[in-house]
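With one protein chain removed, the remaining protein chains of the complex are shown where they sit.
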Amino acid sequence: MNYFCIEKDFGIDALRLKEKPVPRPGHGQVLVRVRAAALNYRDLLMAGGSYSRNLPLPLIPLSDAAGEVVEVGEGVACWQPGDRVAGTFFQDWDGGGITGEVPDSALGGAIDGVLAEYVVFRERGLVSLPAHLSFEEGATLPCAALTAWHALESGNLASGQSVLTLGTGGVSHFALLFARAAGARVIATTGSEAKAERLRQLGAGEVINYKTEPNWEERVWELTNRRGVDLVVEVGGAGTLGKSLKAVRPGGHISLIGVLSGATGEVNPLPAVMKSVRIQGIYVGSREQFAAMNRAIELHRIRPVIDRVFPFAEAKAAYHHLQSGAHFGKVVIAV
Amino acid sequence: MNYFCIEKDFGIDALRLKEKPVPRPGHGQVLVRVRAAALNYRDLLMAGGSYSRNLPLPLIPLSDAAGEVVEVGEGVACWQPGDRVAGTFFQDWDGGGITGEVPDSALGGAIDGVLAEYVVFRERGLVSLPAHLSFEEGATLPCAALTAWHALESGNLASGQSVLTLGTGGVSHFALLFARAAGARVIATTGSEAKAERLRQLGAGEVINYKTEPNWEERVWELTNRRGVDLVVEVGGAGTLGKSLKAVRPGGHISLIGVLSGATGEVNPLPAVMKSVRIQGIYVGSREQFAAMNRAIELHRIRPVIDRVFPFAEAKAAYHHLQSGAHFGKVVIAV
Amino acid sequence: MNYFCIEKDFGIDALRLKEKPVPRPGHGQVLVRVRAAALNYRDLLMAGGSYSRNLPLPLIPLSDAAGEVVEVGEGVACWQPGDRVAGTFFQDWDGGGITGEVPDSALGGAIDGVLAEYVVFRERGLVSLPAHLSFEEGATLPCAALTAWHALESGNLASGQSVLTLGTGGVSHFALLFARAAGARVIATTGSEAKAERLRQLGAGEVINYKTEPNWEERVWELTNRRGVDLVVEVGGAGTLGKSLKAVRPGGHISLIGVLSGATGEVNPLPAVMKSVRIQGIYVGSREQFAAMNRAIELHRIRPVIDRVFPFAEAKAAYHHLQSGAHFGKVVIAV
Partner (left out) sequence: MNYFCIEKDFGIDALRLKEKPVPRPGHGQVLVRVRAAALNYRDLLMAGGSYSRNLPLPLIPLSDAAGEVVEVGEGVACWQPGDRVAGTFFQDWDGGGITGEVPDSALGGAIDGVLAEYVVFRERGLVSLPAHLSFEEGATLPCAALTAWHALESGNLASGQSVLTLGTGGVSHFALLFARAAGARVIATTGSEAKAERLRQLGAGEVINYKTEPNWEERVWELTNRRGVDLVVEVGGAGTLGKSLKAVRPGGHISLIGVLSGATGEVNPLPAVMKSVRIQGIYVGSREQFAAMNRAIELHRIRPVIDRVFPFAEAKAAYHHLQSGAHFGKVVIAV
């Protein structure tokens, strides 16, 4: 089978296409023929070598894949050949709170990922694909979608509440879709009128152009009758957190997802105290949450926004496309 | 001003229409001109004398009213004349968990209610009416709607989950509307094809006729792919709780609201253990929850279903109409 | 190796002592030399054939064991030979809410249990034993102790709150110990003065003899200044649930654990509504909860109460002793 790997040099163009025998599933394992994989900002950091100093090289990159079960190992009860599945970002996080061991099972980082024709997953490292989704669509779910879902769930988002999303990246557009499906009002920011229009089509109640309106946090405040939003899906890191703290209501919730944007910098935490705000770091999510998200996706027949699908052989071009920032929605690789 | 009261005899026809001076608001109080009141099953029990042995007679009945602020007492900051408001069922439950003292402030029971032209409320015993609702519509919210809202909130209802509602009473139809606005799937039961059709129009995904399908709990089980519903809004008491325990999923939630239906009887609690089910008694809700509900009502422009509006002078006819069970939705009295 | 099994006939004396080769751990599995096992009421039901109609016979009984790791299978990272461990009641419940699949992994019921010299566990089907506990003490934790821990956790027990425990069975005495370690006040019931004295020694603030005081729920009410207890660990099923509903405070919590006592019968659910009580079915707990419990056991150096230890060869005598009801604390079998 063919697969890509980060062998010993970093950089998109250093990715190597290689070949090895199709692996066999052991006890409690499942062999999946990958049909599509999707890229996240994290994958650019991985390829560039800036994500972690301890990457176990050589490493098969990417965390997000969908495909079909080909063979199950001994003791596997919940899957059979032909099942349409997606892998879980963390192979070892069934449910409950995160623990220190969970990150050790992150695909395409701590362990080999999915940019390959076949991958062996842990039995509980898979979920069923929503029936109405293609493999390309399903491949977008494991990281960005689940992060967005978790971000809303951790703030106990309820019908009638308001959510602030920032920009049009993968997590933000999923947060918009899921917040709408939960009966919430969404206020979104973007720097482009074209993207603003698409955000409105996806269900944003109001869109603020942060270029023409640099003090957008004040506008959020006004749009909520000076009450503030209930929940912020904060993907901008220190660069926007200060403004988010102004836009959120007293007692409100900020889900912090800076790792995906690679943002750094510092912020004054004092306003969080004065407004009794909760800031919750979000790092993808558990299999239990993935399953709950998929039920919402099925019920609402939500379709992820795909910017472009690249063939397997042009995987590097997919990376470059994501890096260009020109996309709206997910960049996918058909395998 | 005119008002009705339960003077010393019980029975709908013993309700007395009387007159007294318009009261004045004291420190921290607000005088409201009542424009509409709504009936609940509880009010039939009150009028009939079967709700409690300790009713403080004479008693102005009814808990649910909407109207406009006429005058505010000293120290009142949040209201001014002209504000459109609804009273809170419990005058003394701002937020947080219920305490033993809360029921002592129940309108139309522990203290005088709202079937009157003017009522003095506690400053925090009022909420703003959603702007798109008439007074008649707003009057339906304090008891039935808030009970339904609380029933869903206590089960942490999330988008993509499934809810079972029983029948077409006030709480059940609000539960259906709110569950839909929260992105949940609703399975409803009823005993009439005509009502089934209306339930579908209001958003029920599936309706089961419990007359033609007496083992409706098995059908619920099948409709959820033998997973069970996530949440039951149980208004039938012991009469249906056994079936609800079969219809709910392992780890699921049953909001128990039997007091409103006057149901009695016994049930075997063992299945709740085997399935790790949570049964939560629901007794209306707090002002904090009322405000959250109103934000959802406003965002989704939800309109309560009103069966019929009676003029103030025909209040007794309204009681008789509710007692007949022929209604679908709320019975309202315009004041 | 030697092991006991329920072969095809039921009854304690039908348990068969048999022999087979020591099993080998597969991928993700761990071989443990069992050093002690403990009995629960559930095991009497299993042996008697009344627990379930679908027991997979022949079945190795018992869910609770402690021992040391002998060998680890491929891919096992968290254990090594020599580790002192206890098995988890459910081999497949890492954390989060229970699902419908979890019971399929119950030791000594859905799958083979631990009354054997060697047992193969799933890698995540083990926890470390608290260092200060013997194997006999550690063997008491998987079912009764974890059930008690979960019962308190599900009610968010906090320092300064009050807990009602019923009788002196395994779950109740652990609930007493854990409630005290959480800074709560414990009111306990028992039918014997001798046991009352032992309950006081273990930390019960008040003990009520339900034989001399059949209306013990009224006494609980008085002891809490007519406020009611915050949490009931209800092991009596329908037989005591009615009284527990009277003893609990408005808004309080009842953890229902009837399955362990085999109780049946019915109860009127209406008081749960009037008092806004939550009744939560408890079915042991997850590995995540087990680990948290063990941290509390270590910090407080809690020692389970062991009534008597039987040698492996006299396992049937241990069953008979438990059945006699004469014990106070856990009945253990040294292997």
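We call the chains A, B and C, going by the order they appear; numbering starts again at 1 in every chain.
As a convention for this text, a contact is a pair of C-beta atoms (placed from the backbone, for glycine too) under 8 Å apart; a residue touches a chain by one contact, two chains touch by 3 or more.
Here the structure is a predicted model, which means the values were calculated and not measured.
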Interface partners of the hidden chain - shown chains only, full complex considered: A, B, C
Residue among B:82, B:96 or B:325 touching the omitted chain: B:96
Residue among A:30, A:46, A:241 or A:331 that touches the chain left out of view: A:241
Contact with the hidden chain (one of C:57, C:77, C:158 or C:194): C:158
Of A:258, A:304 or A:329, the one touching the omitted chain in the full complex: A:258
Residues from chain A at the interface with the omitted partner, ascending: 97-100, 102-103, 227-228, 237-238, 241, 249-251, 256-259, 263-270, 272-283
Those residues of chain C which, in the complete complex, touch the missing chain: 153, 156, 158-161, 178, 181-185, 292-300
Absent chain, residues of chain B that touch it: 26-29, 73-75, 77-78, 94-97, 99, 101, 104, 286, 288
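To be clear about the criterion, only the chains that are shown with their structure count from here on.
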Per-residue multi-chain contacts in chain C, two or more chains: 97, 99
